[in-house]
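Missing here: one protein chain of the complex. Every other protein chain is in place.
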Amino acid sequence: MEIIETLINGLSSGGTYAMIALGYTMVYGIAKMLNFAHGDIIMVGGYMLYVTMITAGNPMLGLIAAVIFCVLLGITVEKIAYKPLRGASPLAVLITAIGVSYLLQSTAQMIFGTAPKMVIIADMGNFEVGALKIPYYTIVTLVCSFVIMIALTMFVKTTKIGRAMVAVSEDRGAAQLMGINVNGIIMITFAIGSALAAFAGFFMLMKAPSLSNTLGAMPGIKAFTAAVIGGIGSIPGAMCGGILLGVVEAISFKIPVIAPYTDAIEFMILILILLVRPTGIMGKVRREKV
Amino acid sequence: MAKAVKRIKWKHYANYIVIAILTVVFSIMSLSGSLTSSTIYLLEKIIIAVMLTVSLSVVVGFLGELSLGHAGFMCVGAYLGGKTACLLQPTMGNSFPALLVSLVVGGAVAALCGVIIGLPALRLKGDYLAIVTLAFGEIVRSIFMNSSSESFGGSLGLTTPRYDKNTLFIIALVLVLGCLAVIQNLIQSKHGRAITSIRDNEIAARATGINVTQYKLSVFTIAAFFAGIAGVLYSFSNYTIQSTKFNYNYSIEILVMVVLGGMGSINGSIIAATLITILDIKLQTILTGNLAVLQDLLYALVLIILVIYNNAPALKGFRERHTLKNYLYKFSKGKHDPSHRADDEAKWDRVPTKIEMNEVLSTEFQPTMSTLNPDQKGDFK
Partner (left out) sequence: MKKTKLLAIITMVALLVSSLVGCGGPNYTKDNTEFVIGVSGPLTGPTAVYGTAVKNSAEMAVDEINAAGGLNGIKFKLVATDDKHDATNVATNYSSMLEGGMQVSLGTVTTGPGLEFTNLSVEDNVFFLTPSASGDKIPQNDNGFQMCFADGNQGAVAAEYVNDNYKGQTIGIFYKSDDAYSNGIYEQFKDNLDDSIKTVESVFTDANTTDFSTQISSLKDCKFIFMPIYYTPASLFMTQAKDQIAADAIYYGCDGFDGIESADGFDINAIPQEVTMLSHFNSKATEGKAAEFIKKYTEKYGADTLNQFGASAYDCVYAIFNAMKEAIDEGKEIDVTISASDLCDILKEKFAGDFTYTGVTGEEGKAISWKENGYVEKGAVKYVIKEATK
């Protein structure tokens, strides 16, 4: 029974990681940059949710507000901070992203302070079958994250915009010559990534109702790790990576001897996988051209 | 003889001279007892920051790879050096030889970690490397954090012998001179040119017969070695060292200093490290409560604006017209000399391999910026 519970826990937090990792991976695939500030979008979404819940008292309304605000924020950040650097060295873009991450964190701290806020979204009970006892929020997170992932895959596979995204990620120049609005596609990618981050923030707070300005920092880095493990730029890779990381984390926490080393183990896995497959599990090997 | 003296370009050695003078001045002051301990603590902090920034600058500014695990190397140096000092204390006491042995051990083990982390780095590039170094830093921190209290002190931290504060910073200043000598000579040599060529275009560098693998590994090792030395100094300047200090935020702080100092400028790194450390300490007392966050906010904003200004392709023309050098020139000569371009002059710390290989040789059509940029249009016509 304990194994099943641990697995379900792992799958559920893995689902959240996967959702964040999708944001990283899509932006990387299309804009060819690591959006280090992605984790902090989660935090901003969390605060939006908190503010809405205080004023309106409805978590669903809060989720909608958070998603809208995050989408707008994601687009704004892209326009102001990243777009001017398109064509510059990846190093410059990455450092700017780090700057944006710190800017968001310190702005949030300015407004809301450092003391964690408690955001209780919904009071749900347990799902009990025999000795199995799983909180409902775990199941909700699990189901929702899988639904969102499937929907996203369908979106990319079937819609026109989705195909355009794939085209831009394959070859930006060729895509532009084919009449695809590259800037528009990049904007849409940021919007989708930020919306996913807002959802992830909602699920994270549903599970652990503590909101501070570093809410997104560690999950952001873990999801980043997950995206790299799965092969950055690959949508199924990000899902696999996220779920793998979630399950490993849950199992590791369960064994007292190695529990304190959980973070180290997760990062170890990253290094090992990159040693064997330098582009991650499902990453494409790109030939470099001059 | 007189000719030989003339041939030495003194401005190449300006930073050595400044640091050497400072060393002498502070030694005299320290011996005469006119330095307050708060000044000494500040000096120690500045020296450690300078060493970290200069060593990271080689990786980021010259090799062009992003390392987010510099604090990890420092952590290794601090713990290993500190532990060595603890073990040596019963036999050698808190003596200079003990310090030397600790420095060698700390630096060597950190360098070894540099090799270990450099090895996967050879297969990885850019963003992948950044996450691997970040992972390395967190793994190191986690291992020391969870060590038993007998080995490395665990969560309570390792209690290390503190070296006499009146002499430690003098030794540290001499070490900074050594660090500068190694790194500056490396950068100025043909190896330095090879390293910067890897930054500017790895494939082209490889094509000209540069052993990219070897250079990357050696740069990582050297940077890790000096980070380790800085770590040992850190452990000698504190009674306890705690691994919580060496998280990725600290690595990013060092990175911020490198970026603010100017990528690929050793002198810039030194100045940025000094000023930011002093500013940090001063602001710590001025800004309290919720205002303290203003400092982070400011750094983040300056970082973003500076990076965008220095790197945005659209601003290239503007940047070249408005360099500090042009203004200085205007100021001294009273008129602007258009032939005086930043790139034309061989500055010792900015190795002139600024040929944008990508733009010249690329078969990939990059419609975004190169077409917008008036300077580059000629290449495509």
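Every chain is named by a letter (A and B) in the order it is written, and numbering of its residues begins at 1.
By definition in this document, a contact is a pair of C-beta atoms (placed from the backbone, for glycine too) under 8 Å apart; a residue touches a chain by one contact, two chains touch by 3 or more.
What you are looking at is a predicted structure, and each value in this text was computed from that prediction instead of being measured.
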- Residue, one of A:K133, A:R163 or A:K284, that touches the chain absent here: A:K133
- Task: For the chain that's not shown, point to the residue among A:K32, A:K117 or A:R277 touching it.
- Result: A:K117
- Residue among A:S145, A:S234 or A:T262 that touches the chain left out of view: A:T262
- Across the whole complex, the chain not displayed is touched by chain A residues 2, 5-6, 9-10, 12-13, 114-120, 125-126, 133, 135, 138, 204, 207-210, 212, 214-215, 217-218, 249-250, 253-254, 256, 259-260, 262-263
- Touching the unshown chain, chain B contributes residues 11, 14, 18, 21-22, 25, 29, 34-43, 45, 142, 145-146, 149, 154-157, 159, 162, 237-245, 274, 278, 281, 284-285, 288-290, 292-293, 332
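In the analysis below, only the chains that are shown with their structure count from here on.
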- For chain A and chain B, let me know how many angstrom lie between their CA-based centres, rounded off. 31
- Write out the stretch or stretches of chain A touching chain B in their complex. 28, 34, 81, 84-92, 94-96, 98-100, 102-103, 105-107, 109-110, 113, 172-173, 176-177, 182, 221, 224-225, 228, 232, 260-261, 263-264, 267-268, 270-271, 274-275, 278-279, 288-290
- Note on the structure: Interface with chain A, chain B side, in the complex: residues 60, 64-66, 120, 123-124, 126-128, 130-132, 134-136, 138-139, 142-143, 145-146, 201, 203-204, 207, 248, 252, 255, 259, 263, 290, 293-294, 296-297, 299-301, 303-304, 307-308, 310-315, 357, 361-370
